[in-house]
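Every protein chain except one is present and positioned as in the full complex.
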Amino acid sequence: MHSASKIGVGVIGTGFMGRAHAMAYRAVPGIFSPPLVPVLEIVADSDAAGAERAHRSFGFRRMTTDWRALIADPAVAIVCVTTPPALHREMALAAIAAGKHVHCEKPLALDAAETEAMAQAAEAARPNGIRTQVGFNYLKNPLLGLAREMIASGELGEITNFRGIFAEGYMADPAAPWSWRLDPAGAGVIADLGSHIIGLARFLLGPILSLVADLETVVKERPTAPGSAERRAVTVDDIARLTVRFARGCGGTIEASWVATGRTMQLGFEIAGTRGALSFTQERMNELLLHRADAPAHARGFLRIEAGPAHPPYGLFCPAPGHQLGFNDLKTIEAADFLAAIAGGAEKGPDFREAAEIQKVVDTAIRSSRERSWLAVG
Amino acid sequence: MHSASKIGVGVIGTGFMGRAHAMAYRAVPGIFSPPLVPVLEIVADSDAAGAERAHRSFGFRRMTTDWRALIADPAVAIVCVTTPPALHREMALAAIAAGKHVHCEKPLALDAAETEAMAQAAEAARPNGIRTQVGFNYLKNPLLGLAREMIASGELGEITNFRGIFAEGYMADPAAPWSWRLDPAGAGVIADLGSHIIGLARFLLGPILSLVADLETVVKERPTAPGSAERRAVTVDDIARLTVRFARGCGGTIEASWVATGRTMQLGFEIAGTRGALSFTQERMNELLLHRADAPAHARGFLRIEAGPAHPPYGLFCPAPGHQLGFNDLKTIEAADFLAAIAGGAEKGPDFREAAEIQKVVDTAIRSSRERSWLAVG
Amino acid sequence: MHSASKIGVGVIGTGFMGRAHAMAYRAVPGIFSPPLVPVLEIVADSDAAGAERAHRSFGFRRMTTDWRALIADPAVAIVCVTTPPALHREMALAAIAAGKHVHCEKPLALDAAETEAMAQAAEAARPNGIRTQVGFNYLKNPLLGLAREMIASGELGEITNFRGIFAEGYMADPAAPWSWRLDPAGAGVIADLGSHIIGLARFLLGPILSLVADLETVVKERPTAPGSAERRAVTVDDIARLTVRFARGCGGTIEASWVATGRTMQLGFEIAGTRGALSFTQERMNELLLHRADAPAHARGFLRIEAGPAHPPYGLFCPAPGHQLGFNDLKTIEAADFLAAIAGGAEKGPDFREAAEIQKVVDTAIRSSRERSWLAVG
Partner (left out) sequence: MHSASKIGVGVIGTGFMGRAHAMAYRAVPGIFSPPLVPVLEIVADSDAAGAERAHRSFGFRRMTTDWRALIADPAVAIVCVTTPPALHREMALAAIAAGKHVHCEKPLALDAAETEAMAQAAEAARPNGIRTQVGFNYLKNPLLGLAREMIASGELGEITNFRGIFAEGYMADPAAPWSWRLDPAGAGVIADLGSHIIGLARFLLGPILSLVADLETVVKERPTAPGSAERRAVTVDDIARLTVRFARGCGGTIEASWVATGRTMQLGFEIAGTRGALSFTQERMNELLLHRADAPAHARGFLRIEAGPAHPPYGLFCPAPGHQLGFNDLKTIEAADFLAAIAGGAEKGPDFREAAEIQKVVDTAIRSSRERSWLAVG
């Protein structure tokens, strides 16, 4: 009977994220008891050799160089879009139009107008049972679920401040060459890393109403290729510094940087409430720091909570606390969540709608920085 | 052509470790480019329902309730033994006798005489190409490979001390009930956790020559079942405290405890050398602390090295540093290493021989504690 | 002959800071070999009992209830002003007018116009050998001196970002009563804690050119006294969020909060440069984290530098590294620095001029927040 519950997955793109999707969907059945068992049907890459490599090593049944064929394939019910961002929109819309569920990497598109259109397309398809998922994988950390619950339950009192950061150093070296990340048509770090921390802020605290932003291009021109003497001007932001107001009434700051020398994963936050506080960094993704203001004075401080079975779905990965999830496990949880949503269960998201809301904050930050002024989000 | 390079895997046992083996072998092809591509052929469990569950969710082609049939199956080339320890010996020896490679969980057996016999059986089968692997998965941490290289290269100077600990708290509560871990026929924490830290000591510094040990049963009797008023005497050790001498000339200490309240994964060490030092804890498994004695006085301290692509095979899991491996990834590396060894590549171990040497230290510790005296290992 | 090098100290105020000044000047000769040996001549407090207590326990020769008498006293060459902020200006100006050196607690005065006037008075007295010192004691941490040197020497490359925070939680409880800190005539946390982190930003990176600030009153009214049902409106800021541009060309953020639940001393920063980075928090004031971008890939991360004799004047407190200075030791260094400056040595400051520059940033932040716009500092 369980063969009835299989669901075909097609992955477009065979880079790091394509592989991550494949590995995640392969891993789900062994860890979760998913209502739908994914089958890796087809992998698509415009480069035949890449498609062949992925076909062989990731365990897909078939391969293609034509992503439209993948979407059209009747055995494919979930389409994973893992290509460079500029291609996401066309593929995702085509998949929705074909009645497929879409699991798309972020950013959905290059600006808020495009993502809004995609969100509307997804919403129009919802009555037909179509579901969407966007790859903000950090949100799948079980400890962030705990953080969200603590905030929502009022355990921390009224929230009074959010300080969010996503800083890495992969572009810190002025000799780091030009890349697609620097495409003048798009945004810079505000989209690449900023969208993650904006998404996390929204995940924990809800909508952002207004902001003032300072986007800075630190390295004004870069080699066109590694070691090249030729330079190309950079116009997108290397650092984004936002001051924000949340709809719930509190304020905060958000920083994104890809020139944060020495940092490889400084994705974190500190949240203060009238009755407690939380502090987190993805650098130690299996730890969440909790302060309770009502602790006795002689035993007050931050409690280092270790991830464990008390934080679902950690226990499905390991029955013992403290044994640690890894980066790739977050993608597996994302895939499992999406399968559950498709099967009619809770929709944990983020879906295209949420991604569009995140993109609005990104776009507003860009405009605010140009206009040097506070702006309402939207 | 690549179909020629497939290799069948049979897993005996469907508990946490059985699942871990299945997931690991499934994950290897997507992450590594293994010379042999594992196929999950058969899973065996004496309990038919368990076997069926594993068959379905872990992705095996077939199932059986007869582990001997699994071993005899011509499609199975690698036999994974993940049953309770008391069954390891018979199964592993049968598999070797049948000309199969064996990937066995630790401990191989219940005492040094048994493990020595198993090591000899494995060695006898080596000329036939048979390889063995024992599940000391923590050794697969890329940062421990770095530590070993630094020691071997002389970068830390002459090693002068080792302080090793593996402490967890899962038996700390006196109300924690009796379990198979407490079987009077076996050893207690010295085998369960101690073998890991002894193995790590040997991995980094080589053989242990002599030791004095203090094994202590902290909780003298435990409920026969959760909440039961009936008590059963405990005779195995809850804490083991060893002082050791290594063949290389330095001394050290090794502690194992399963009554270390509050600890979930305190598997760590500090190693001092005349030119540097290393400090590590599996609690933060993606960090290795390095001190260099020749650093300038104004900038001296411990450097927190973050795991990254510079520490193979991290880069196969993720191209960016600092993104973090998890506990389950270590098993995947173990499986990949075993496949490479079977294909004639480097044998990274630990194999049955190494496991037997570890067990000798365990047994010597038990005797030393009984005799209250220093003893040579062996 | 050394009796000629004594110098009389008078302290106005006997609260926490009055005591801190007394202890610091008492401690200097035993730790430093100061060119001038301070003698605790007179302590002044308008409350006779307080003056008497301080006289007796802090070791002053005399006491008075008249601060003008203290300033006029010919035996007093250094006047320490440690009263509530509203009194600083009058006392400090009187002391300067009387030809005395002035060691004043921060803030010098309540706004930038007043502090500017004080700075000008101090500058006018400089040709007469008069020196001033302001109690930004955190700047005296030896590790911050190291940080400043590393930045100035170019060891970190070009500085690209500053993230500075001074957050504590002493006003986080909405039931915390009204106090002088909340005086509507002054500024709130931007002056109380913000001035310290602004001073630190300037100490490390130089002048701030422009900023946009968001000052927020989180707790809109507070009990007039502990437990009182009567409420009084709060108009000053509980949190200040600044985005800034430095004259040297880089940008950054500065946050000050006294409603940062759970934090007692989160005074810290992270500075990124093209060749390295620094991270610091006063919570672990004897540690400075340093990243060097040119470290080999396999041994890259943050180095935890421990304070020691390589970081003067640590070695005068303790000959061994890692033994740790405490909060009060910083005040002792401040006093020693001031004595050295008075004796004609290096003027490490911060003096009244520097305090006035800090206050300009504070005032600009207040205006920026009111006007919701970027403003030039000044």
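For reference, chains read A, B and C in written order, and residue numbers begin at 1 within each chain.
Following the convention adopted for this analysis, contacts are C-beta pairs under 8 Å (C-beta built on N, C-alpha and C of every residue); 3 or more make two chains touch, one makes a residue touch a chain.
Bear in mind the structure is a predicted one, so any value in this text is a computation, not a measurement.
> Among the options B:H55, B:R241, B:R284 or B:H311, which residue touches the chain absent from this view?
Once the missing chain is taken into account, the touching residue is B:R241.
> Which of these, B:G262, B:G344 or B:G378, touches the one chain of the complex that we don't see?
Checking each option in B:G262, B:G344 or B:G378, the one touching the absent chain turns out to be B:G262.
> Based on the whole complex, identify which of C:P184, C:G322 or C:G345 touches the chain you can't see.
The single option touching the absent chain is C:G322.
> Which residue numbers on chain C touch the omitted chain?
That gives, for chain C, the contact residues 2, 16, 19, 22-23, 26-27, 29-31, 33, 56-59, 168, 170, 263-265, 283-285, 306, 308, 317-329.
> For the chain that got dropped from the picture, name the residues of chain A it touches.
Listed in rising order, the touching residues are 146, 287, 290, 295-306, 308-311, 321.
> What chain B residues would touch the chain not displayed?
156, 160-161, 163, 165, 169, 172-174, 212, 214, 216, 218, 238-239, 241, 243, 250-253, 255, 257, 259-263, 270, 272-277, 291, 293, 300-302, 372-374
We take it that only the chains that are shown with their structure count from here on.
> How big is the gap, in whole Å, between where the Cα atoms of chain A centre and where those of chain B centre?
34
> Between chain A and chain C, what's the gap in Å when you average each chain's C-alpha atoms?
Here chain A and chain C have centroids separated by 42 Å.
> Could you please state the distance in Å, as a whole number, between where the Cα atoms of chain B are centred and where those of chain C are centred?
Each chain's C-alpha centroid was found; their separation is 54 Å.
> So which stretches of chain A touch two or more other chains?
Touching at least two other chains: 263.
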